[in-house]
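A single protein chain has been removed from this complex, and every other one stays in its place.
Each chain carries a letter (A, B, C, D and E) given by its place in the written order, and its residues are counted from 1.
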Amino acid sequence: MKLSARNVIAGKVVAVTKGVTTAHVKIEIASGRLITSSITNEAVDDLDLKVGDDVSAIIKSSDVLIGKE
Amino acid sequence: MKLSARNVIAGKVVAVTKGVTTAHVKIEIASGRLITSSITNEAVDDLDLKVGDDVSAIIKSSDVLIGKE
Amino acid sequence: MKLSARNVIAGKVVAVTKGVTTAHVKIEIASGRLITSSITNEAVDDLDLKVGDDVSAIIKSSDVLIGKE
Amino acid sequence: MKLSARNVIAGKVVAVTKGVTTAHVKIEIASGRLITSSITNEAVDDLDLKVGDDVSAIIKSSDVLIGKE
Amino acid sequence: MKLSARNVIAGKVVAVTKGVTTAHVKIEIASGRLITSSITNEAVDDLDLKVGDDVSAIIKSSDVLIGKE
Partner (left out) sequence: MKLSARNVIAGKVVAVTKGVTTAHVKIEIASGRLITSSITNEAVDDLDLKVGDDVSAIIKSSDVLIGKE
């Protein structure tokens, strides 16, 4: 499936932390460069997400802010 | 200012395209790796965003989906 | 690719309206029931979205509000 | 109150799962078709959300991604 | 209709700027304190939004970042 989201960034899962309903997943997209994702526990189970998995971080352009010094 | 957003990714502006109200900005975060951001024209003007600027793409963890093959 | 998003709703494109940078796409998910999506023109071109296409509307659970009378 | 959100989808609550701070609510919008919403526990209490309630799932157009095979 | 969104802030419309598909609306929530909203032109027409209207800016808690000096 091709996605409308402009940002599909390949990486590897380095941490999965589940709460009661919500999980946080850390994805390494380059050496030492992490993206954190907050998703449902249900999604973690459904995708069987675990450390070492090859995944993509997917971000809609309208969810990207810009900061400038 | 320190931000709660877990994802603050440094990069360089490589394209700014303004519409009537909404602009699209492309940020190179690594060689050949682009992040697209959709923001208001007003923000582009306010930050004086232009090609070559050093900026950060800022993304809240709850806005990051995960895809797995 | 399997997605973490809990809401993947199949439908058919019934309208595509492009602005200068941002497009609005209407997807019929059941007879007379429409979902509107606002995406980049670039995504419309990249997916070659046009009326009649079978697509999915994808929505992260954290982007769903609830209203109750 | 009339809302700017283009997507207001009527349904019935079929599950409410509370975590420590965040709850997941499942809404049946058609036979066998569920929408999952992640909201604060506080909202669940404030709206007194429970299985069987008639509610609306409300989604802003800019939060709808499109996928195409 | 009662909303799950924790942030419903009353104000008055002070500007409406339409693009080809997307509009920007400025709402004064206190003297000199503005909130900007980016919505579809269709929503502006549907709600007949114009300067002077009493409205609410509605924001889901998961869309609020925090910054600290």
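By our rule, contacts are C-beta pairs under 8 Å (C-beta built on N, C-alpha and C of every residue); 3 or more make two chains touch, one makes a residue touch a chain.
If you're wondering where the values come from, they're calculated on a predicted model, not measured in any experiment.
J.: Of the residues A:I9, A:A23, A:A43 or A:I58, I need the one that contacts the missing chain.
T.: A:A23
J.: Footprint of the hidden chain on subunit D, which residues?
T.: 1-5, 19-22, 40, 42, 58, 60, 62
J.: Hey, which subunit B residues sit against the chain that's not shown?
T.: Within subunit B, the residues touching the omitted chain are 1-6, 37-40, 42-44, 46-47, 49, 56, 58, 60-62.
J.: Even though one chain is hidden, which residues of subunit A still touch it in the full complex?
T.: Contact residues on subunit A toward the absent chain are 17-20, 22-24, 36, 38, 62-63, 65-69.
Simple rule for what comes next: only the chains that are shown with their structure count from here on.
J.: Looking at A-C, C-E or D-E, which pair matches B-E on over half of its contact pairs by residue number?
T.: That would be C-E, since it shares over half of the contact pairs of B-E.
J.: For subunit B superposed on subunit C via Cα atoms, how large is the rotation, as a multiple of 5°?
T.: Result for this pair is 120 degrees.
J.: Roughly how many whole angstrom separate the Cα centroids of subunit D and subunit E?
T.: Taking the average C-alpha coordinate of subunit D and of subunit E, the gap between them is 21 Å.
J.: Averaging only over C-alpha atoms, locate the centres of subunit A and subunit B and give their separation in whole Å.
T.: Once rounded, the distance between the two centres reads 17 Å.
J.: Please set out, as single numbers or ranges, the residues of subunit C touching at least two other chains.
T.: Residue numbers touching two or more other chains: 1-6, 19-20, 22, 24, 36-40, 42-43, 47, 49, 56, 58, 60-63, 65-69.
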